[in-house]
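The structure appears right after this line, and notes come after that.
Shown here: the complex without one of its protein chains, the others still in place.
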Amino acid sequence: MTVQAPVLPAAPADAPPARLIAGRPRLLEDRSTHYCPGCGHGVVHRLVAEVLDELGVAGRTIAVAAVGCAVFAYDYLHVDFVEAQHGRAPAVATGIRRVRPDHFVLTYQGDGDLAAIGTAEIVHAAARGERITTIFVNNGTYGMTGGQLAPTSLLGQRTSSTPLGRDARLNGYPIPITEMLALAPGTAYAARGSVATPSTIGRTKAMIRRACETQIEGLGFSIVEVLSNCPVGWGMTPVESIAHLAEVAETYPLGVLVDRGAEG
Amino acid sequence: MIATSVPSRPPAAARNAERRVLLKGNEALAEAAIQAGCDAYFGYPITPQAELLEWMARRMPEEGRAFVQAESEIGAISMALGAAAAGARVLVSTSSPGFSLMAEGMSYLAGSELPVVLVDVMRGGPGLGSIGPAQSDYLAAVKGHGHGDYRVPVLAPASIAEGMVLMADAFEIAERYRTPVILLADGILGQAMEPVVPTYRMPPRTDGDWVLSGADGRPPRVVKSLHLRPEALEAHNQHLQAKFSEIAAREVRWETERLDGAEIGVVAYGVAARVARTAVGRARDAGLAAGLFRPISLWPFPSAALAEAASRLRAVLVVELSAGQMVEDARLAIEGRAPVFFHGRTGGMVPSPSEVVGALRRAWAQTEPRGGTR
Partner (left out) sequence: MTLTAVARSVPWTGIPVEIASDRCKGCELCVAACPPKVLALDLEAVNPLGHHPVRLLDAGRCTSCAFCARVCPDAVLTVYAPPRGARR
């Protein structure tokens, strides 16, 4: 049986208004998403929608969607979007930035897109100090294609292409891509957050906001990596997958890696 | 940044429209693009077109426009995709190995219907090949280059002067139909210096309602090529095919020289056409009634015109700097109306006029005049 959408009980006409504490952001389209139950993409989409609205840049935002589970980001975020080839979003964003100097440009990429096929593009966007902001959702797997090994998968992690678990000798080590990018002088802000808890989600939103401000201030390239979960790819329930993020954070510690704006 | 103002006067070497000046092919193409209103250039160093990149590196900042030497040809074509989606008039240049890297990007440009002009200064292949001139990217270029059902207009200049004219035409075609356009040149055209009366033209701008300019005050726009539902992708492909049919009907270009009354026709484009022109002259001097059919648009290929010409010829000789690529399209167009012969050189070698004359003689010897035996 289907459930009726709950209706708030009627209140007296002179009842004072409730205070709105939290709700659907204006820039998040009011529609069901294709993401799996519990998938962290939904949380990150919300945070991006909130920050773009709070900073007042949504009307001049041109976003670049990458190839991965979030290829449909343009169906959910209420801004102009262009779809890039797999891995090439930072280059596509560079092309936009160079001909639209007054617009706000961001990319939204997963770990396979950014740290495997797209490594050259993200490194050189950072090296050029390209004034773009990259939202990097790291769930340690290729979710869209069925949960294969990703460059950020943990040692020992069982994936559909490492059925016996990631072995350093055969499959290499998880790549610390954001730490590598933080070394580049062109990287003005690099941070790593997580969707693990309400607290980390709040801090991640602050990181995303700071990254966007870095772009607006013209300081250079900015990136926020968000440790996210993939319940289906990891073979866990949503709640279990959120708990697993604590183990992911041992390989990929949370925090601000570089903030050249704050260094002054 | 978009819809830049009228460009400043080109450098002194190219400025005087009254006199012929000596221009290097790569640089002439670059300046023609600038004078055509190119807003952004993205490229990567590769021989034999590095001078085009270098000319743009100096001139684009002078004009206040965008220039990026990308991290690879993949980066360059991707930057072009972004800039075109944002409404800019965009040029990319490369040579054959870089052209191969751009295949996926071309497919995305075609599927997303984005206007970009791409210059491929062909060199010997396959693989790293050589830096000598070649015409062995023909099949890649005219068959669309990347995956999927699409075609890209391909224009092939045979001189530096023609290249400058076709550059402006390329931007116009790209924007009129929302399609990438390939300007197919070769190492000789890129490196040579020719006396030219520079002809510049800036095609007018058309503001598309698809351009990404920020969703302020209007619904958001999406530039993409993904259509997951088969019905939706089929409808999109039908739309693209209708566009290609329109291009095929309206943008065919070719030229003939001394083909009237000829008995044997040479079909050649680009630098091969220059060699063929000389060969035709020598053949005529020797009593061989030869003529030249020069495709200028390689896609759409001038099939109807070539078929019509072939119906009056005893033989057709296709000359290419390749092992035989355009000859396939020539045979398709001619459809048996006349026997088709081929002469080609590979690896950066250039056919000489005397080779071509020799091939003409052999074709002559192996064929009969139309209308029966002599």
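Just so it is clear, A and B label the chains in written order, and each chain counts residues from 1 on its own.
Just so it is clear, a contact is a pair of C-beta atoms (placed from the backbone, for glycine too) under 8 Å apart; a residue touches a chain by one contact, two chains touch by 3 or more.
All values reported here derive from a predicted model rather than from experimental measurement.
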| message | Given the contact rule set out at the top, which of the displayed chains would the hidden chain touch in the full complex? | response | A
| Quick one: which of A:Tyr35, A:Tyr189 or A:Tyr252 touches the chain that's been left out? | A:Tyr35
| Of A:Leu27, A:Ala63, A:Ala84 or A:Leu257, which one is in contact with the hidden chain? | A:Leu27
| In the full complex, which residues of chain A touch the absent chain? | 1-6, 8-12, 15-28, 30, 32-33, 35-43, 46, 49-50, 53-54, 195, 197-198, 201-202, 231, 237-239, 242
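In the analysis below, only the chains that are shown with their structure count from here on.
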| task | Express in whole angstrom the distance between the two chain centres, defined as the mean CA positions of chain A and chain B. | result | 41
| note | Seen from chain A, its contact residues with chain B in the complex are 58-62, 64-65, 71, 74, 78-85, 88, 91-101, 103-104, 120-121, 123-124, 128
| message | For the complex, give me every residue of chain B touching chain A. | response | 1-2, 39-40, 42, 66, 68, 70-72, 74-76, 78-88, 90, 104-105, 108, 112, 212-217, 220-226
